[in-house]
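What you see is the complex with one protein chain gone and the rest in place.
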């Protein structure tokens, strides 16, 4: 169980190697990498390309929230290893934002736990995205689909 | 779209870097790494530890089957990038067997497509596992759960 | 008690944080919100009724009826958009 919040990029291969090495009980490792996607936004007559964003977070609370989400995943699935690395600060299109990994003897548990971790961290960890557009800065609104995705794990019994 | 069947190990970080670089439309990349899990098997009075296995495949058919599965995923989800690397030959506990990755603008598509690729390659690509135990060699039987997992994607409309 | 503001609320209030000493009848987060609104036009706008924001007490998300007793740090923020 590891949670890290950092400004610098992470090395996916090295992180996963460290996570699984010396643990021969992992049969399946599911990994999610979230990246800054180049987007086009229409607002009135303008069409802006979003080339970068700034991620703000709440130091102290962020780590606690991520650790609780991770502990919840271990409660629900038989996991051998989990990892959450989330960046903050200024990120450009194509940059990595977040790395989430869940390793289990069984692939179903690895898939479900990884999806759960991603869904919950989106709605329960204190991060905020500020987009840079040619027209200026714009705070990203919460995505309705995220709340729905997070809600599907509410009250679900242990798999 | 890339499919590779090879005896040698793969470098997860380098593979994913190659897959996503220069494509700024990927917002979510879901990855599955299958590993040889150390297992204990009970048979009659014996309890054997499985330390290694040999993966046999059907050269020519394997590549074709994996390419068809990959094409099917692109039919069903809006994917920007997919990768399947599957090893054959002798593998020890802790070794990587397979790498599956799906990148999409949207994380839901990335998760579903990756799970689909793993489920279908388990039941539709010609690989066979032979386990080495202290008591001798043993061909792995098909796992009932695999057929069920693969079946949940049958006839499903495009997401 | 320290009060912190994040994301657009920080810009609207014009402060990242402030030290406040609310009177004894400010017992819950909802009470604190109402009391803070009077501090400035920026406070009033950021903490307006109907605005979509949440709160935390000492690094843990808390509902608006949560008691403030013993709180060291209260934070206000818009819905999270990480990941």
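Descriptive notes on the structure:
For clarity, chains are labelled A, B and C in written order, and residue numbers in each chain start from 1.
The rule is short, and it goes like this: contacts are C-beta pairs under 8 Å (C-beta built on N, C-alpha and C of every residue); 3 or more make two chains touch, one makes a residue touch a chain.
If you're wondering where the values come from, they're calculated on a predicted model, not measured in any experiment.
Seen in the complete assembly, the chain not on display touches B.
If you put the hidden chain back, the residue from B:1, B:14 or B:61 that touches it is B:61. The missing chain, though absent from the display, is touched by one residue of B:78, B:105 or B:126; that residue is B:126.
Interface residues of chain B facing the missing partner chain: 34, 55-58, 60-61, 64-65, 86, 97-98, 118, 121-130, 139-143, 146.
We adopt the following convention: only the chains that are shown with their structure count from here on.
Chain contacts here run in a simple line, from one end chain through to the other with no loop closing.
Nearest to the global CA centroid, when each chain is reduced to the mean of its CA atoms, is chain A. Centroid distances built from C-alpha atoms place B farthest away from chain C. Centres computed as Cα averages put chain B at a distance of 49 Å from chain C.
Inter-chain spacing, taken between the CA centroids of chain A and chain B, is 23 Å.
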